[in-house]
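One protein chain is absent from this view; the other protein chains keep their places.
Lettered A, B and C in written order, each chain numbered from 1.
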Amino acid sequence: MSGDLVLAVGGLGISIATDDGVARVLDHVDLRIPRGRIVGVVGESGCGKSTLVRAILGILPRAAQVERGTILLGGEDLLHLSQRELTRRIRGKEISFIPQDPYLALNPVFSVGTQLLEIMRWHAGAGDNGDASRQGHRARLVELLRAVQIPDPEVALERYPHQFSGGQRQRVLIAGALACRPRLVIADEPTSALDVTTQLQILRLLRDLTNRFGVSMLFVTHDFGVVAQLCDEVMVMYAGQSVEAGRTAEILDRPRHPYTQMLIACHPDRTHDLTGIPGTVASPLAAPSGCRFHPRCPSARAVCSAARPSAVVEAAGHEVSCVLYHGPVSHV
Amino acid sequence: MSERVILAVEGLETLLGGERRLLGRERPPVRAVAGVSLALRENEILGIVGESGCGKSTLGRTILGIQRETTGTIRLDGRTVSGLGPRAARRARRDIQYLHQDAAAALDPWWSIGRSIEEALVISGVGSRAERKARIDRMLAAVGLEPALKRRYPHELSGGQLRRVTLARVLVLAPRIVILDEPTSGLDLSVQATVLGLIRELLAEFRLTYLFISHDLSVVEEMCDRVAIMYLGRIVELADTRQLFEAPAHPYTRMLLASAPRLATGQDLGAIPIHGEPPSPTAVPSGCAFRTRCPHEIALCADALPTLEPVVHGREVACHRWRDLAAAPVTSARRAP
Amino acid sequence: MLVLRKFARDTSGMVGLVIVLLTAVVAALAPRLAPHPLDAYESHPAERLQEPSRPHPLGTDNLGRDVLSRVILGARAALTIAVLVVAGAMLIGVPLGLVAGYHRGWVPEIIMRVTDVFLAVPQLILALALAQLLGPSLKNAMLALTLTYWPFFTRIVFAETRRIRVSVFVEALEGLNAGARRVMFLHILPNAAPPIIVRATIGMGFTILSAAVLGFLGMGATPPDPEWGLAISESRQYLPEAWWFATFPGIAIFLVVFGFNLLGDGLRDVVDPRLRRSR
Partner (left out) sequence: MLRFVLRRILLVLPVLFGLLVLTFVLVRIVPNDPSAALAGQNATPQQIVEIRAKYGFDRPLIVQFGIYLRQVVQADLGTSIQSGRPVARDILQRLPATLELTFAALLLGAGLGVPLGVLAAVRHNTWLDHGLRFFTVGGVAIASFWFAIMLQLLFSMQLDLLPLRGRLGTAMTAPTQLTGLFLLDSLLTARFDAFRDALRHLALPAVTLSLGAMATITRFTRSGVLETLQKEYVLYEIAAGYPRWLLIAVYVLRNSLVATITQVGLLFGALLAGAVVVESIYDWPGIGSYAVTAIFTSDYKAILAVTLLVGIVYSIVNILVDLIHGLIDPRVAAEF
């Protein structure tokens, strides 16, 4: 793994105060996104994927509390920035966002052009809002809409979200995400509301555009199949902990962590005896100590409940947080 | 699986909606199911696959009888059960039950699990209170739930548990055919596996026959004996699962198979040309509905509607050019061996 | 229950509940609580228009009657009117809304068009016209209010029924071949109950206000009934000197209606899932 990281999340822990107590939603999450790569974050519901995304974007709910960790964007810790700075410099500009449901993500009462141009104008900053730059924004947006294969981009700007199909809306949102030349694009299950043929077209587009514009991408999903189609690298999460990270092929073909192994074995492409993983994910209100997977893990030992195992480098760029791999040498 | 046909559907058509209002925009009805014929064999799992809006759910609802067919016949065990009013249709088809996609929404939030299951029996006028209780307890055990769960309410259960509850509610009526509408949608991978396993166990235990509606090709390949591919209200290909996945004949099937995310490494995102999105069901193209997205379109496709024709034993395709295409090689991501 | 616990935490809702319960107690025990219970109908010309004092904490009115006693006695009238009118309106409105929402065809169409017509005229104006035509009396005022309030329930129940009718669990019940009556009364009605309860609670306050207006305009309670609106109307010619005569019945109206509204508002927040999450 190179030192050229766009984003590095280290040891992130976040708790959220609820009516029923404090939920430790993220316990310990490590994530590295190298420049120009597409990194998938995979996990089942309740693993903390969306909290991780919200933490990176700085839009955690009010009741949330960052307990520890860092989120470094090019060496700057986003957790130390004020909301004002995040709005001015980071969100939408350095880091942009492609939401899950294209049907709900565009404001229905504004035309597509109004919404996207507003973002560009705002991020262009004061003193750069003359007619000339306004024309410039418009030209760039038309160019982007063409790049995401929206027919008649000039006309499309004047149209309202309900006049587009789901796939087209997602294309518009992708254009919006690229509008301010971000370093990192975060895509939160951007295709889960779409049909497979449309999904593939969107995935292709994301792949092509990240290459073309030289941006990195964090791609959140629950679908290993999509990870296999799109991602260069993948990080697996379980109950608020990152358990394993590495190159996609490595993880899919040679998973190391017992959770990853069992999860992949549940996929109908990999199994014929459909047994699943025994037990259920513990509530973050009463999370198990140590490795949070230990109550369901067939290889669990006494130490597993004592402390979360630190990450071990197993192969080039492949890190596992499991005591099974805590040999005397490879311990980092 | 036997060869005995338990349910035969012939030329089924279902029109949805359609209204003409004073000064309002006219809304023509949508032909959600546009002439479907299929035979369900006893004890098999027949998959119905297609993208959203292809009419697969409407087909299921029409076969169940809560949606009235516009034309066509449905025969259950050789007995014609179509052409009836809504309540009569359901009475005649009580051997067919339906498992809803969204299990949480399929239960009345105000009713306890036990009462909800019992209601199915009460409506059908089954047995005394004690008898019903015995049947419910037996069924809960069969789907792997504690009897204590009966006093709980839907919002207190997990997705997997709710799926089991809805399964218990339809199976307690001892149906012979169950229509499963996306039975694992919204479930996590690990839960999906156990639910699929259970569904398969119940098939054997209660000698059921399933119509398995899904858009997830991995699941369908794993679960189904035969698969029907639907596009805009019609079946375009029907074949044994293995045949279909090994050598898809219809161009749409090929496109679908190539797009489906599979758990295999080394996939090439750009291997198969895919363009466009399905046309709106209110504006279906003439002739073959798929021609607007088909790379192999010829003049004939716009003029004539291709009908399902047998290719080899047990395999049917609705395409004017399947013969030409059979020679062409197919690339698709195959499951790992 | 979760809902009750949530409601208990809602301070203003609890305040509303306390006010409503207190009003109910006062209304029930009015003749015992009032210091001069006979002042409902007896006049004491010698003591007319006295300022608030020890024997008459809220003063006396133009006929020398104790204002406090008449305010307390008025609570009974107000609450009786509210309960009867709202109950009557629900009795008419809820079944109509249920039938119109569940079925299709010309019957629902007619029900909803009639509802629209009633809703096209402000309830108070319609009630005034109706009360006048029926002849001014408390009974007729209540009848007029009932006959003009039911459409509000019909419309809510109609909308709820339409919404619930297409929900998946109703479709599942149809798959089990459940009959219309079973679905309507055992499933849709309980699911539609929360907004009906909220509407009924707020409707109590609303009806107390409307009844007071009718009383004020001489279309409701008739002298010498101890009714708040009527009292304020009687007080007008003694202003600005006898300010207490006008002020306290108005405060009583405010408090009771405020209580019902707080309670309804609290209930609404509890039953409205849209506002449950806070970001």
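Operating definition for what follows: a residue touches a chain if its C-beta (ideal position, glycine included) is under 8 Å from a C-beta of that chain, and two chains touch if they have at least 3 such contacts.
These numbers come from a predicted model, not from an experiment.
Undergrad: Among C:32, C:54 or C:113, which residue is in contact with the omitted chain in the full complex?
TA: Reading the full complex, the residue touching the unseen chain is C:113.
Undergrad: Considering the complete complex, identify which of A:46, A:69 or A:92 is in touch with the unshown chain.
TA: Answer from the full complex: A:92 touches the omitted chain.
Undergrad: Which residue from C:67, C:111, C:128 or C:221 sits in contact with the chain not drawn here?
TA: Missing-chain contact among the listed residues: C:128.
Undergrad: May I ask you to list the residues on chain C that touch the chain which is not drawn?
TA: Per the touch rule, chain C residues meeting the hidden chain are 12, 113-114, 116-118, 120-126, 128-130, 132-134, 205, 209, 212-213, 216-219, 229, 232, 235-236, 239-240, 243, 246-247, 249-250, 253-254, 257-258, 260-262, 265, 274-275, 277-279.
Undergrad: When the complex is taken as a whole, what residues of chain A touch the one chain not shown?
TA: Touching the missing chain: residues 57, 59, 83, 87-88, 90-93, 96-97, 99-101, 104-110, 115, 118-119, 122-123, 160, 162, 173, 176, 180.
By definition in this document, only the chains that are shown with their structure count from here on.
Undergrad: Ranking chain pairs by how many C-beta pairs touch, which one is first?
TA: Result of the pairwise contact count: A-B comes out on top.
Undergrad: Provide the C-alpha centroid distance between chain A and chain B, rounded to the nearest whole angstrom.
TA: 33
Undergrad: Find every residue in chain A that makes contact with two or more other chains and list them.
TA: None at all.
Undergrad: Could you list which residues of chain B touch at least two other chains?
TA: There are none in chain B.
Undergrad: Please name which positions on chain C make contact with chain B in the complex.
TA: 167-169, 171-179, 182, 187, 190-191
Undergrad: If you look only at chain B, which of its residues touch chain C in the complex?
TA: Contacts found on chain B: 64, 66, 86-87, 90-91, 94, 97-98, 100, 102, 105-111, 119-120, 123-124, 166, 169, 173.
Undergrad: State the interface residues of chain A toward chain B in the complex, per the touch definition above.
TA: It is residues 44-45, 165, 167-168, 195-201, 203-204, 207, 222-226, 228-230, 248-249, 252-253, 262-264, 266-277, 280 of chain A that touch chain B.
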